[in-house]
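A single protein chain has been omitted from the complex, and every remaining protein chain is retained in its original position.
When the chains are written out, they are named A, B and C in that same order, and each has its own residue count from 1.
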Amino acid sequence: MFTGIQATFIGGDARQLEVIKKFIELDASVTLIGFDNLESNFTGAVKKELSLDVLRDTDTLILPIVGTDEKGNVESIFCSNSITLTADHFEAMNPNVSIYTGIAKPFLKEQCAANQLRLTEILDRDDVAIYNSIPTVEGALMMAIQNTDITIHGSTSIVLGLGRVGMSMARALHALGARVKVGARNPKDLARIFEMGLTPFELGGLADQVVDADIVYNTIPKMMLTEQVIARMPHDTLIIDLASKPGGTDFRYAEKRGIKALLAPGLPGIVAPKTAGQIIANTLCRLVTKHLANREGTS
Amino acid sequence: MFTGIQATFIGGDARQLEVIKKFIELDASVTLIGFDNLESNFTGAVKKELSLDVLRDTDTLILPIVGTDEKGNVESIFCSNSITLTADHFEAMNPNVSIYTGIAKPFLKEQCAANQLRLTEILDRDDVAIYNSIPTVEGALMMAIQNTDITIHGSTSIVLGLGRVGMSMARALHALGARVKVGARNPKDLARIFEMGLTPFELGGLADQVVDADIVYNTIPKMMLTEQVIARMPHDTLIIDLASKPGGTDFRYAEKRGIKALLAPGLPGIVAPKTAGQIIANTLCRLVTKHLANREGTS
Amino acid sequence: MFTGIQATFIGGDARQLEVIKKFIELDASVTLIGFDNLESNFTGAVKKELSLDVLRDTDTLILPIVGTDEKGNVESIFCSNSITLTADHFEAMNPNVSIYTGIAKPFLKEQCAANQLRLTEILDRDDVAIYNSIPTVEGALMMAIQNTDITIHGSTSIVLGLGRVGMSMARALHALGARVKVGARNPKDLARIFEMGLTPFELGGLADQVVDADIVYNTIPKMMLTEQVIARMPHDTLIIDLASKPGGTDFRYAEKRGIKALLAPGLPGIVAPKTAGQIIANTLCRLVTKHLANREGTS
Partner (left out) sequence: MFTGIQATFIGGDARQLEVIKKFIELDASVTLIGFDNLESNFTGAVKKELSLDVLRDTDTLILPIVGTDEKGNVESIFCSNSITLTADHFEAMNPNVSIYTGIAKPFLKEQCAANQLRLTEILDRDDVAIYNSIPTVEGALMMAIQNTDITIHGSTSIVLGLGRVGMSMARALHALGARVKVGARNPKDLARIFEMGLTPFELGGLADQVVDADIVYNTIPKMMLTEQVIARMPHDTLIIDLASKPGGTDFRYAEKRGIKALLAPGLPGIVAPKTAGQIIANTLCRLVTKHLANREGTS
């Protein structure tokens, strides 16, 4: 239980609602800043304006997944006014506060460092990346179904990378009956691909592999689908690039050749905001619980 | 090879192009009626107007999946004028012609019967229904991903019926990590559901099963999701009704209760027209080949 | 609940213990004949000798899976004396008795017919055959692992037949990473094999398919693996013939060619007697429950 915890949420999107719900369930004292238009009635949560006083009393501060921008602005889809965190705000904070966000931009990192505040980024955790791979994969499947005139079943599908997203992507495609080839650079991944019943290939040979590809799913955040590779694809191959911007595809060349190539960032929040919110909520609760236990252990 | 076969296609949609392609590959003499606007260049196929002469010379007549309507009209997406088959046309046909369509309406059946012409409906074949279940299932997955804020993985998903579509649907959901319960009425299906690693239940107990359902996929062409059943669902359950019109859902009541319920007919032609066309093409070719073999056998 | 039911068990093997346990749980009055050496203490069950009186009082008579032999002898692994059912015994039976067995030989059928007694064979039920396919498949996997020097994963495995056993066999092999080809004769099975992500072939082409087979699993109770077919196999192919005796393999020729061919009957009772017993117990309980309901309905 989080009884006694003073948790403050500043802004965010639909995913944040799952986190708020969970904190209330666990009996934290919850303050909401930037949720003015929120209709759903979270009994027990108090809506407030941003102020130094609120921050002074906060021991657990939860920022949106995307944190603040370079100037300290916090986005909220539940509020028309903008919210801005300034140096003053960070200075005012309780020195024992724990600040949580998805990914922190330099501004946020610098402010926390300057004030010796504990900042935790949760999106770069391995476990969160694996949980998030599930909605990511479903988003990619949806795009594949929408953007081809064939079925995934029976298609020749290529996955680039057997990382956290790549393994989930490959498993799902295999499960739906695709002929799945997975490209990786290291021998352990090639072995695991084989064990999973899929066809492994070394990334060096990518250009030869794409000649019969119906769909290529890229998860490697490096330029992989270069002009040389795209030139070898059939004209009706579909590229779904899941790697974070700018992706790993020469989109300009793909367009020139008439190959459909889609960059698809942020799928979890788009196709399954509730599940994505629960992933964050569960992770935050585990982290806060552990933090509480550690604090007790040392006191 | 279909060398020597006089095949005439009258109208249809994108799926028919796969059939035409295949017949040309197999060296049939192909005549196209109602394909005036067709851009892709089928070398070897001849475009003609509908006439008694053409029909007299045809030994294999391929109508669209949906056949003719009640008045003999044949739809074609490749032609602006309408095409109408009349009694005269059927009378003029070669008595040894084989006519193929997906599903025949009474008009077509009557004309064939009156003129003792061989008519084959291919959509009611078990094998075609199973092949078509594959794009149907992918369409349903796409709808589930689009219309919920959660992932299929981890969802409680109910499938009604373990027929040709139901088995494919259940397998795909299980493969994607859903908790799948399948309702059936006969003991052999309940046993197969168990063997597949899913949770079987008897349809009589449906109302009790839906109380924790995230998504319900109906494949039974009977009223299954009645007011009594829908009343027991959580308010955010999604119903995807795959059964042919009018489906098996009390849509009026679902709307009243605020439960999202989608009737989703014709998915193969929508989500995977090329695959759907190939299914028809392959089946027609098998049937024509067999017919040729039989004819030779008896001559 | 089976309160009030007079259930008598005559003989059987380990599987019967699960049935007895279930009947006692459901509060039937249980009499055991031919279980003299049974050590486990079934509280509530009464051991008796075979007598006309016992049979007169019995309304539910449960014989072993294999029934009686041609002379009325009933085998029991829990008893050193043999037990023999004679015409007198059948004549003495309660005319409303329900007799259950796995498969009945002509003697048993004749006696029941002559006395107008209700006899139910449960092993020829579709649902029981599907449940039993599960231990059958695991037995076959065990044999494959034991009798080859390669892994199932990555092997080229052929399954003959997509019936109740064949479908389960094919699914398990695919799941373990084998390259699975399944032979069937009818188009609906070929379509289902494809949908399952396996490679279908028509049985007519069997001889061409076996040329690279590592393991062939036969489930078709007809001579399939003839001299002509076996002659085409690599010399280290393993044949596991699951079809009921005499199987579908030319064992004499296989031996001559030095191909290992194993006939493997009765696997459920061998590899998983408890599961096999539970399958029977569950089925019998469903049948008895239904019989009771019907009787009440008509009275």
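In this section, a contact is a pair of C-beta atoms (placed from the backbone, for glycine too) under 8 Å apart; a residue touches a chain by one contact, two chains touch by 3 or more.
Values in this document were obtained by computation on a predicted structure and should not be read as measured data.
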Touching partners, among the displayed chains, of the absent chain: A, B, C
Residue among B:E18, B:D59, B:E195 or B:D241 that touches the chain left out of view: B:E195
Touching residue (missing chain; options C:A87, C:A114, C:A175 or C:A293): C:A175
Contacting the left-out chain in the complete assembly, out of A:R192, A:R257 or A:H291: A:R192
Omitted-chain contact residue, chosen from A:I134, A:L173 or A:A276: A:I134
Positions on subunit C contacted by the hidden chain, ascending: 14, 134-135, 138-139, 141-142, 145-146, 148-154, 172, 175-177, 271-275
Subunit B, residues in touch with the chain not shown (by the definition above): 153-154, 177, 194-197
For subunit A, the residues touching the chain missing from this view: 125-128, 130-131, 133-134, 167-168, 171, 187-188, 190-192, 194-196, 286
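Just so we're on the same page, only the chains that are shown with their structure count from here on.
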Shared interface numbering between subunit B and subunit A [over half = same, under half = different]: same
Residues within subunit A bordering two or more other chains: 153-154, 177
